[in-house]
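A protein chain is absent from this complex, but the other protein chains hold their places.
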Amino acid sequence: MKITFKIWRQNSPKHKGAIKNYEVEGLTEDMSFLEALDHLNELLVLKNEKVIAFEYDCREGICGQCGVFINGRAHGPHDNITTCQLHMRSFNDGDTIVVEPWRATSFPIIKDLVVDRSAFDRIIEQGAYISSKTGTAPEANAIPVPKAISDRAMDAAACIGCGACVATCKNASAALFTSAKINHLNSLPQGKAEEHKRVAEMTYQMEAEGFGNCTFTGACEVECPESISIINIAEMNARRIKSNLLGS
Amino acid sequence: MFFKKSIIALTGLFLCVFLVVHLSANCILLLPEDIARDAYNSYSTTLRESSFIKIIAYILYVSIIVHALYALLITLKNRKAKPQKYVLNHSKENSAWASKNMGILGTLILIFIIIHLANFWARIKLGLGEEVGMDAFGHKDVYEVTYSLFQNIYFVLFYTLISIPLALHLHHGLKSAFKTLGFYHKKGLQIIAKIALIYAVIMGVGFGIIPIIVYLK
Partner (left out) sequence: MKLNSKIPEGKLEEKWRNYQVKSQLINPANKKKLNIIVVGSGLSGAGAASTLAELGYDVQCFCYQDSARRAHSVAAQGGINAAKNYQHDGDSVYRMFYDTLKGGDFRSREANTYRLAELSAPLIDHFVQQGVPFAREYGGTLVNRSFGGVQVQRTFYARGQTGQQLLLAAYSQLYKMVRAKKVAMFPRSEMLDLVVIDGKAKGIIVRDLVTGKLKRFAADAVVLATGGYSRVFRLSTLAIGCNGSALWKAHKKGALFGAPSFTQIHPTALPQSSEAQSKLTLMSESLRNDGRIWVPTKKADSRKANDIPEQERDYYLERRYPSFGNLAPRDIASRAAKERIDAGFGVGRLKNAVYLDFKHPIQTFGLETVKDRYGNLFKMYKKITGIDAYKEPMQISPAAHFSMGGLWVDYELMTTIPGLYAIGECNFSDHGANRLGANSLLQASIDGYFILPNTINNYLASEIKTDHPTTDHPEFDKAEKETKAYIDKVLAINGTKTVDHFHRELGKVMWQECAMSRNKLGLEKAIFQIKRIKNQFWKEVKVTGDDKEMNTELEKALRVADFIELGILMCTDALEREESCGAHFREEFQTKEGEAVRIDEEYSYVSAWEYDKGDFKLHKEALKFEFVKPSVRSYK
């Protein structure tokens, strides 16, 4: 396969970035998209050029570290996958592939395709936990959790924190990410004690980080690798109203 | 910001209800002229003289202003959250056009509202422009105002075409207002989505077709 990559290169946050073209031959359909970039990087090294910085780790769709905008879509042309799960068989010989970093004020570019998503960590820091110390837990079966509730919590908890929701959202809203975590913990009996505080503090941080508002375009749930439903955002809104009314 | 969003949703829902009443009343215009004129004029007189409606009217004005103003503020904040656009963005593959352009749609509707108020409200209530005549029963002849306006093909076209962005705006607005306000029942939301579609089509077709029918009368 021969592919023309158009890739965003930016040396550092201070530098101005631009799209650069790379023609790459010798790719195969079995290669994953990231392996194609690996291959390109090897070619760049041999040409004495700096490699393209891009993120990856597990390469099996669970760690959430990879993620770039490929041909106008977060994580590429398919719905609900990560970048590392995209394979070159999704493209045709001779195609041009445009690759850009996630774009959002709250995700500043570090280099090339690498962005800083630490805003997500700071949202988690504001209450995405249950304040029980190690060693203080009651017997696991002491508090039954009906399967339906547990399953719903799991649906929300599946979020991998890749940031595709923010990347694809025209408002760079982090509502899907934040709501998934809030709903995971608030729906479980263990999370109830801190539910109002959690909602208030996490959503406060979400806004303080400069993410935009959710206007329910629905793009996030289409790009989310874990297919997390946008209904989570509605549920978070209900919890916000409840927490405003009932929380201290 | 969440407060502002909720207010946009609440005012939006209120405006949706208002439109139902508005369209129902407008349907009078579809009746044969002799019945329509009397009915329409007496209806509008009733509205003007009711103090309850007066309160509602003020809520309506405030709703429109707050809805637009907050939407503007939120849009500005949202823009700030994503100042740099993608070189290539195929967002049509993951979301509907209308949902991403509520601002543009809303602005068109706002422009329409201003013109619409100039056409009717300014003449009838403020007495600006050409004086409004009386009908046989001594009511202000609002029917005549409407009828004469829609003899002008440009106004007919304008009123009809604006019903397209209106329908698009209503469709997305009604659907997402419920979610903004925290309604998260999955099946319920599916029903609301269907209702929103039907509602938007009725409003769009209803408001869009009346000027044409009046023009052809």
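Note that the chains take the letters A and B in the order they are written out, and that residue 1 is the start of every chain.
Going forward, a residue touches a chain if its C-beta (ideal position, glycine included) is under 8 Å from a C-beta of that chain, and two chains touch if they have at least 3 such contacts.
Being a predicted model, the structure only gives us computed values, none of them experimental.
Undergrad: When the whole complex is taken into account, which chains on show are touched by the absent chain?
TA: A
Undergrad: For the chain not shown, which residue from A:Ile19, A:Leu44 or A:Ile241 touches it across the whole complex?
TA: In the complete complex, the chain left out is touched by residue A:Leu44.
Undergrad: Check each of A:Asn71, A:Thr105, A:Gln126 or A:Ser173 against the chain that is not shown and name the one that touches it.
TA: A:Gln126
Undergrad: Of the residues in subunit A, which ones touch the absent chain?
TA: Residues of subunit A in contact with the hidden chain: 11-12, 28, 30-32, 34-35, 38-39, 41-42, 44-46, 48-51, 53-65, 81, 85, 87, 89, 110-111, 114, 116-118, 120-121, 124-126, 128-141, 143-147, 150-151, 153-154, 157-158, 160-161, 184-185, 188, 190-191.
Note that in this section only the chains that are shown with their structure count from here on.
Undergrad: What is the distance in Å between the mean C-alpha positions of subunit A and subunit B?
TA: A distance of 38 Å separates the two centres.
Undergrad: Given the complex with subunit B, which residues does subunit A contribute to the contact?
TA: 6, 8, 19, 69, 71-73, 77, 79, 98, 100, 103-106, 168-173, 203, 207, 210-219, 222-223, 229-235, 237-242
Undergrad: Residues of subunit B touching subunit A in their complex?
TA: 1-2, 5-6, 74, 77-91, 93-96, 99-100, 102, 172, 175-176, 178-184, 186, 189
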